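Please see the structure below; I have some questions.
Note that one protein chain of the assembly has been removed; the remaining protein chains are unaltered in position.
To keep things simple, chains are lettered A and B as they appear, and every chain counts its residues starting from 1.
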Amino acid sequence: MARLLRNRWAMLSLGYIVFLVVIALIAPLLMTHDPDVQDLAHRLANPSGSHLLGTDVFGRDTYSRLLSAAPVTLFAAAQGLGIAVVLGIPLGLFAGYTGRWADSGLTLVASAFQSLPPLILALAVIGMLGPGLTNAMLAVGITLAPRFFRVARAAAESIRSEPYIEACRSMGVPTTRILWRHVIPNASGSLLVQVSFAVGLVISAEASLSFLGLGVQLPQASWGGMLQGAYHEASRNAFGLVPPAVMITLTIMAFFTLGDGVRDALARSSDG
Amino acid sequence: MTALLETVGLSKSFPLDRNLLGRVTHHVQAVNHVSISLDVGETLAVVGESGSGKSTLGRLMLRLIEPDAGSIRFQDVDLATLGRSEMQVKRQEMQMIFQDPFSSLDPRMVIGEQIAEPLKVHHLVKGRDERRARVMDLLQQVGLREHQFDRFPYEFSGGQLQRIAIARALTTDPKLIVCDEPVAALDMSIRAQVINLLHDLQDSRGIALLFISHDLSLVRMIAHRVAVMYQGEIVETGPTAQIFEDPQHAYTKTLLSSIPVLDPRHRMLLA
Partner (left out) sequence: MASPQLAQEAGPEVERPPILQINGLVVEFKTGHGAVAVVEDLNLALRSGETLGLVGESGSGKTTTGLAVLGLLPANGCVSGGSIEFDGRDLLRESPASMRKIRGRDIAMIFQEPRRSLDPCFSIGDQVAEVIRAHQDVSRRESFRLALEMLDRVQIPNAARRAHDYPHEFSGGQCQRVMLAIALACKPKILIADEPTTALDVTVQATILRLLADLQREMDLAVLLITHDLGVIAETCDRVAVMYAGEVVEQGTTLDLFESPRHPYTSGLLRSIKQPEDGGNRLNAIRGVVPAPHEFPSGCRFNPRCDFVVEACRSAMPDMVELDNGRVVRCIRVNEITFEADS
């Protein structure tokens, strides 16, 4: 923990993420305009006193839309991540610890899912269930689950051969307790690293899907959706691309950097 | 008097290679028809070099691995006849201490909780306070201080961790402790301390020790009987003095003649 605190970039990223969460929570208080109100007289305006970041093609204030998109993006990330974690980690831990048939079977399934191109899988799910943020995130979660499965499996497998696990078995500790009290806490480090990276991927996926019009539905703002709108109007005013692009990039970078930091901190602590 | 632990014809092999159909093509016979016995309150040393199978034997005795053939009788009960939950209960009587004290304890759990774990798992003590008191008592018995209950393993030295491991093994009042190279990873000046502790516990509680080691000079000082293992088989067994002074088997003789002598005046190795 201490090592992580000393990593400047990781701390910067963590600060940014916390800042973002706070902003997302108090977004309505910070908005200057109603994000959905259209003002057709002032379309695609550049930044000015009344519109801090200009307006989009329908005259909606970009700054306010950016703010209202923040909680949506974070919530979507949580959803996608949640599904991936719930699907991938328990099965991975079980497969890694048990080994043999369960392991082979589950790994086969995970590989199958991992071989499906993510975007196509997402399109398939959305095709079946209809567009919408939750469905999109369900799809994203499914495509990410195999990653968590693999990491959890690898962690459980390496922990399983540790002497302290053998000691537990020799004391008669039941398997469920071993998994719960010993395997999971010791695997949490590498899993946390995966979570950080996965959040970045989920945000990126959400942005892509919304860009394609399959995620968040209008008029609700999302960074991906804003990017799409700005893209269509780029010939008239390209500035609109900047705010959502910057937010997406910064946020994903922050999570990746945090993940790097956690991984480095863990690696060094295991060296002693 | 029946022995505390008795094995007959114990065998275990591990697969090295399988063919396409999954059948084992090559295997290594780690333990080959081993029959030994251990009496109550006795220290039996199993000595051998790497690949002798002594560690595997220790694990077979505790049924941490299932044997391919042979039987293990503990307190006159054939362990193979016990079901899972019965075996779990039986485990209270037979504990193990491992070679590397740094990895035989969970790095993420305070040591007090780890010592208390057998108490929880076997429902031996009711209530957190009672459990804590028992652990404190055990810490004292192994020469540690009570306030160290809430510390993590990384805060201790190797010798202290081994004491903690011993305390953990004692919680269920076992009759047998299998010690797999318990001091090999410790500093020389600490080894004697830990050995003395084991010896004192044996004196006061009548615990039998199965002492697995490659260190013959150490074994000579603490074991009542010695069994010499070579490539999975017991080649010679007998009282310690006899094995060292009058070895019969060729391998035992080779082993004994390889031990560096602590007397520079009478070197054995460099002739």
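Methods note: contacts are C-beta pairs under 8 Å (C-beta built on N, C-alpha and C of every residue); 3 or more make two chains touch, one makes a residue touch a chain.
Small disclaimer: the values here were computed from a predicted structure and weren't measured.
Trainee: Can you pull out the displayed chains that the omitted chain is in contact with?
Mentor: Per the touch rule above, the missing chain touches B.
Trainee: Can you work out which residue in B:His26, B:Arg128, B:Arg145 or B:Lys253 touches the chain that's missing from view?
Mentor: Of all options in B:His26, B:Arg128, B:Arg145 or B:Lys253, contact with the hidden chain holds for B:Lys253.
Trainee: Touching the absent chain in the whole complex: find that residue among B:Ala165, B:Leu216, B:Met229 or B:Ile243.
Mentor: The single option touching the absent chain is B:Leu216.
Trainee: In the full complex, which of B:Val24, B:Ala133 or B:Val261 touches the chain missing from this view?
Mentor: Of the listed residues, the one touching the omitted chain is B:Val261.
Trainee: Residue by residue, what part of chain B touches the chain that was omitted?
Mentor: Where chain B meets the chain not shown: residues 49-50, 157-160, 187-193, 195-196, 199, 214, 216-218, 220-222, 253-255, 257-271.
Please note the rule applied: only the chains that are shown with their structure count from here on.
Trainee: Taking the mean of the C-alpha atoms as each chain's centre, how many Å separate chain A from chain B?
Mentor: Taking the mean C-alpha position of each chain, the two centres sit 48 Å apart.
Trainee: Would you pull the chain A residues touching chain B in the complex into a rising list?
Mentor: By the definition above, chain A touches chain B via 162-164, 166-174, 177, 181-182, 185-186, 272.
Trainee: Can you list the residues on chain B that touch chain A in the complex?
Mentor: Going through chain B, the ones touching chain A are 62, 64, 87-89, 91-92, 95-96, 98-100, 103-109, 117-118, 121-122, 154, 165, 168, 172.
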